[in-house]
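Only one protein chain is missing from this complex, and each of the others stays in its spot.
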Amino acid sequence: MARHLAAPPFELTVWNRTAAKATRFAEETGARAAATPAEAARQASVVITCVTASPEVESLLDGPDGLLAGMQRGSTLVDCTSGDPASSRRIAARLAERGVDFIDAPVSGGVSGAEKGALTIMCGGDARVLERVRPVLEAFGEKIVHCGPVGAGDALKAVNNAMLAVHIWALAEGLATLSKAGVSASVALDVINASSGRSNTSQNLFPARVLTRAFPRTFKLALLEKDATIAADVAREQRVPSGVMQLTAELFRLARVELGEEADHVEAAKLVERLAGQEIR
Amino acid sequence: MARHLAAPPFELTVWNRTAAKATRFAEETGARAAATPAEAARQASVVITCVTASPEVESLLDGPDGLLAGMQRGSTLVDCTSGDPASSRRIAARLAERGVDFIDAPVSGGVSGAEKGALTIMCGGDARVLERVRPVLEAFGEKIVHCGPVGAGDALKAVNNAMLAVHIWALAEGLATLSKAGVSASVALDVINASSGRSNTSQNLFPARVLTRAFPRTFKLALLEKDATIAADVAREQRVPSGVMQLTAELFRLARVELGEEADHVEAAKLVERLAGQEIR
Amino acid sequence: MARHLAAPPFELTVWNRTAAKATRFAEETGARAAATPAEAARQASVVITCVTASPEVESLLDGPDGLLAGMQRGSTLVDCTSGDPASSRRIAARLAERGVDFIDAPVSGGVSGAEKGALTIMCGGDARVLERVRPVLEAFGEKIVHCGPVGAGDALKAVNNAMLAVHIWALAEGLATLSKAGVSASVALDVINASSGRSNTSQNLFPARVLTRAFPRTFKLALLEKDATIAADVAREQRVPSGVMQLTAELFRLARVELGEEADHVEAAKLVERLAGQEIR
Partner (left out) sequence: MARHLAAPPFELTVWNRTAAKATRFAEETGARAAATPAEAARQASVVITCVTASPEVESLLDGPDGLLAGMQRGSTLVDCTSGDPASSRRIAARLAERGVDFIDAPVSGGVSGAEKGALTIMCGGDARVLERVRPVLEAFGEKIVHCGPVGAGDALKAVNNAMLAVHIWALAEGLATLSKAGVSASVALDVINASSGRSNTSQNLFPARVLTRAFPRTFKLALLEKDATIAADVAREQRVPSGVMQLTAELFRLARVELGEEADHVEAAKLVERLAGQEIR
């Protein structure tokens, strides 16, 4: 994502927790590497953060080296983290006290979308602020969507990922059942993908990752658990009865405990297999 | 489906619980109308049943007018009902005692697939028996898949429909949550359909049926509840932990009680809306 | 509860949102009625609040008439509301800035326990602060338990009530099932109450309230839903997989929507009956 901003008309300053990464990136691209978040933010009209979760964004704000110490009145913080709406609203309120605008802007499209500059960006915040920063977002995003007030981008990203989580778990249950009943999973997927039960998960993820037993590690199960939990929390906060999303969040929490922090999200199927005593094949 | 079998090389005899329907169909197509299942089956090498559920197939078998009284040794019963595997195995065993073969053959593709003769047919039973009846199935099916032993077709159909049920309920929960949080459902669907959480449900059903408030009645919720319950029962019988499928079966049972026998399957979203106090829009 | 504090050695000042209630109480008991929370708090060493939920406690704090305007350094706020731990921690932090201590102190025992001064009081906060206010709590409490830090009382009350909610819902499912299968609910309760599945719910609530169809309104379902949701939120915050508590919170939310704000907690059984199409009897 940063690479798309490293050429004119943009002037890019980067900071990373691992200084060597920032230095190497700066050498490769001609960007400037800053020693602290404050320094990176100092002269920027737009600051972009992209970390694991909202609490880590909040921890970047404070202290003499923090973003708040560097950001100028009239600038905008665009947070591409898959955050949670409550935290984003809290961050926006703190920034507003200093005349700084905030947009929550989680992305989808994966590594390849980022490389091609073709991400979908889900934006929450004031529409005029979004228009102001849109040229920057267009450098790495193809589909830039204004979703609503601050937190709306987070909420939509979380719900999309909750659907992904539901689809993975349900399909693993279904295919393990069929495998155990003597129906080959590849036949089953072939039929489902021509029928009403198909999804991105059945069309793309399971054929390439589960049937092949490849299970590449492209998106951490721990992060999908976080997103499914954010969606479940928003549903509860909004008082929407949401048994399927609540249960799925619990099941992914369970999978995270059992499979560990490094597991890929599709490895949830492995836990279903273990509990079923049946490989999906 | 019958219409595709009403021309040579096939010789079609039809029977329907409502005699007038069979008579009218016979007049239109040149098929012969029989007065009883036994009479319809008498000289057929292949008998096709397509009713609401397996218990109704079983009730067609017995008595002086039943299929068993008519079917000949060496003929085959192809049951296109979305049945349950346990019943199909029971039916197959009873037929086998009389030298009659059985294939469970539920279909997918909806009314338009049936009209075009382009259904997917999921077949359970002996592979040689399937080869023998394949020319008949090809009259109305485009994709004829041998899934496994008797009951395998039922199991696969049920799991496909269980996925559909899960997708509908989860998406309704997610979109009601987003609507209530200020994110428009049409924006949300637009983004989800470009992202990892997409499914046939998000791409086709919700835009055309929920956002428009059209809710056409094409496939009964009562039938989807039946199928989701069959899948949940097979999962339990196979001892596959399957919380998402079990819970979804319960939620559709609840929806069936609240929305009635005539509701369309996508109207499940209306119950989620009522419980959320929020229209999806 | 207040009545037990209206006699020496205590000097009681009361305030109520409905002024007439406070005046009447003052006339009956000799307590003083205050016009505002601030006035009630002015000279008190201990202030006791008991309202519906934590947000209402928070709304009593602020403004020129609020508790913060009245409470003195060195005094203690004891909150007998069935609150939530996160809010209680927030309230405690705000009070601490002014040198005021806080104890969350939800109670159990119902109306009769309050009348007899025999409540169980679940206290969260500093043990020394609790010792200081213990004589006040002993006026209306029989069992005064130090549960842990601020919020611990809330958490324990919420979990107790979540167990109650789980027991009510599960027993309604079980007895509706048995009634429908031809087993009388009174026979079933008689057996269960002599067996391993018994609970306070099966021994006391269902015989007296469901079998009799009396359904007295003693504790609102809306409040039990609130408590079950607090427990579910604490479980999620603590990252404890908790499918049963999460699902039960959803089901009570659903019941609250369908049965309304005035329904008694045991009327949840009526919703199960409606969905089952079967009275428990």
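Note that the chains take the letters A, B and C in the order they are written out, and that residue 1 is the start of every chain.
In this section, contacts are C-beta pairs under 8 Å (C-beta built on N, C-alpha and C of every residue); 3 or more make two chains touch, one makes a residue touch a chain.
Quick caveat: nothing in here was measured; it's all calculated off a predicted structure.
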Self-check item: Shown chains that the omitted chain touches within the full complex
Solution: A, B, C
Practice problem: Touching the absent chain in the whole complex: find that residue among C:G66, C:G117, C:P149 or C:P207. | Solution: C:P149
Quiz prompt | Residue in contact with the excluded chain [from C:R24, C:K116 or C:K180] | solution = C:K180
Quiz item: For chain B, which residues reach the chain that was dropped from this view?
Solution: 229, 232-233, 236, 239, 241-243, 246-247, 249-251, 253-254, 257
Practice problem: Determine and list the chain A residues touching the chain excluded from the picture. | Solution: 243, 247, 253-254, 257-258, 274-275, 277
Quiz prompt | Residues of chain C (touch criterion as defined above) contacting the omitted chain | solution = 85, 108-110, 120, 122, 143, 145-149, 151-152, 155-156, 159-164, 166-167, 169-171, 173-178, 180-184, 187-188, 190-192, 194-202, 231, 234-235, 238-245, 247-248, 251, 272, 275-278
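Just so it is clear, only the chains that are shown with their structure count from here on.
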Exercise. Would you kindly tell me how far, in whole Å, the mean C-alpha position of chain B lies from that of chain A?
Key: 37
Quiz item: If you average the Cα atoms of chain B and of chain C to get two centres, how far apart are those centres in Å?
Solution: 49
Quiz item: With chain centres defined as C-alpha means, what is the inter-centre distance between chain A and chain C in Å?
Solution: 39
Exercise. List, in ascending order, every residue of chain C touching at least 2 other chains.
Key: 243, 247, 253-254, 257
